[in-house]
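One structure is given here, and the rest of the page talks about it.
What you see is the complex with one protein chain gone and the rest in place.
The letters A and B name the chains in turn, as written, and every chain counts its residues from 1.
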Amino acid sequence: MLDFQTLLQIFWTGLANSTYAVLLAAAFALVLKVVKVWNFAQAGLMGIAYYTMYLAIQKLGWPGYAALALGAGAAIVAALAMEVFGLQTFRRRHSPPLTFFIFTLVISEFVQYVLAMVAGTEPVSLAATIMSASYIVGGVVVSEWDLKAIAATVVLMALLFVVMKRTRHGQYMIAAADNPHLSRLYGVNVRRVYALTFVLAAVLIAAAMYLFGTRASMVPNTPLEMMLFAVIAALLGGMGNVFGAAVAAVFLGLLRAFSILVIPSAWQSLILYALLFITILFFPQGVRIAPRVRKKPAAGPASAGA
Amino acid sequence: MNNVLSLNGVCKRFGGVVVADQITLDLKAGEILGLIGPNGAGKTSLFNLISGVFPADSGSIALQGRPLSRLPLYARARAGVARTWQHMRLFGSLSVLENLMVAPTDYPGESLWRLVTAGASVRRAEQQARERAMHILERMKLSAIADTNVNDITFGQQKLVGLARALMSQGPLLLLDEPMAGVEGAAYETMREIVREEAAAGRAVCVVEHNVSFIRDLCNSAVFMAQGRILERGDVATLLESKTLAELYFGQ
Partner (left out) sequence: MEYVASLLVLIGLYVILASSFNLIIGFGGLISIAHPIFFALGAYTVGVLSTQFGLHPVPSIAAGFVVAMLASFMLSLPSLRISGDYLLITSIGFQLGLLEIIKNLDFVGGASGLGGIPNVVQQHRSLVFAAVALGLAVAVVLSLRALVRGPYGRAIQAMRDDELAFLALGRNAMNIKIAIFAVGSGLAGVAGGLYAYYYQYLTPDQFQILQSAMILTMVVVGGMGSVYGPVVGAVLLLLLPEAITFLNLPSSVMGPLQGVIFTSLVILFLFLRPQGLVPSSKRLSAGGSHE
């Protein structure tokens, strides 16, 4: 029965479920914008954050927020290690873009294999029970998780906005994103900016994985597919537009939610890839063209400025 | 149309910067046109517009009457626009001869299909390309270094190789972007002679140069550009003596 109630329900649930996707898309887009790298290692960071939190919650019995902090810490350490020992080395050597691609992708695969070895391939969840208290508002089922997730996402994105637009370090990030060489000449420590970018991304990732894990369960190779969603959102939102990516993630999440009305569930995941193709074909620069993002594709990301 | 190159009202801007402002220009066969002006005047950008590195915002560009605006870079080159680059852009992994042989007069080796099905014609074309390349290298007194990697030759020689590579094209137009920069002595002489020969053979040549004696030596006429506009066109001597232009050139 396709009544307003059902539509509203789908809308609400879709919105709530796109929260972690928003954070993941923002993280990916942020690194893409500032460091100019397609951070395929994000899937690895996601896995590290998730399983660290899993360890803390299910094995050590820590409370949620402590586990989240630990997860964020683990992701931050991993991200910084990758940036400092990996990406900086390749930048110094003027390695071709291929190297950055292989490196980040292989990091994710490495993490995935290690997790599979250590934690096995049984689905694991962060929450003792996925069910949370729910209320009925206007005929729509609203769960506590939904509210917390949306609130958390809004707060985090607002914080990100404040950091990027109002703080000094945020200004440095934007300067380095536009012109790393020139920023360096103006005294901006570009390396520190890149490190900060990864820290922010890691925090977003950990938060996203916490939200996801308290609602669903996953196996070691789930992050790779979730990351694809983030990549598409980043593309759709416009390369270099973090908040555009966030909006795109919501849009995609809602699209996916409503698609069950027209497409049998077996074919659902195809929508993502179909969307990817459509995006590439018709919106190569993203749907929202942010100012000054008209980079020549050949001079684009995958290797940060020397 | 006896104009090899016709530009009409060509405009291009990048954001707030106008690199070409209503450029109108004609070039005939056998003419050597100098393009002078201060840095940032839009000279190299004009070459980029003609050769197709980026498209013009408006205006028309025609080669022997044939409009170029719809053609991508490689198609314009095939139509007959040959150019050299300010930063040479030689193929670093290849030898001098190989650099030239990447531009054969027809392209059988480029089609994978033809490679597989028509081996003999590929071999013949390869032979022809080699002969043509060696001939050019001999004219430019570079035969001795034909098999040397381009990174292992002198700067002057590299510049000559850049020119030689452009000459592999049998098209009617030759655009030279600061060919003389940093070149002196024998290389300079060779280059000057070659450009003269090409023009005498009917090619239309346009040269961007800061080297005033080269312009005086070689060019029939010159065009002075500043801030994307053509300020004056005329014969070289008059242009070079104009006080207002000197102010613009050096006063900036």
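Here, contacts are C-beta pairs under 8 Å (C-beta built on N, C-alpha and C of every residue); 3 or more make two chains touch, one makes a residue touch a chain.
In this text, all values refer to a predicted model and were calculated from it rather than measured experimentally.
Chemist: Among A:I107, A:L160 or A:A257, which residue is in touch with the absent chain?
Modeler: A:I107
Chemist: Could you pull out which residues of chain B are in touch with the chain that's been left out?
Modeler: Given the touch definition above, chain B has residues 51, 53, 72-75, 77-78, 83, 85, 89-94, 98-99, 101-104, 107, 109-112, 115, 122, 126, 149, 165, 168-169 touching the missing chain.
Chemist: Touching the absent chain: which residues on chain A qualify?
Modeler: 38, 89-90, 93-99, 101-103, 105-107, 109-110, 112-114, 116-117, 120-121, 221, 224-225, 228, 231-232, 235, 266-267, 269-270, 272-274, 276-277, 280-281, 284, 297-298, 300-302
Methods note: only the chains that are shown with their structure count from here on.
Chemist: Using the average of all C-alpha atoms in each chain as its centre, how far is it in Å between chain A and chain B?
Modeler: Each chain reduced to its C-alpha mean, chain A and chain B end up 48 Å apart.
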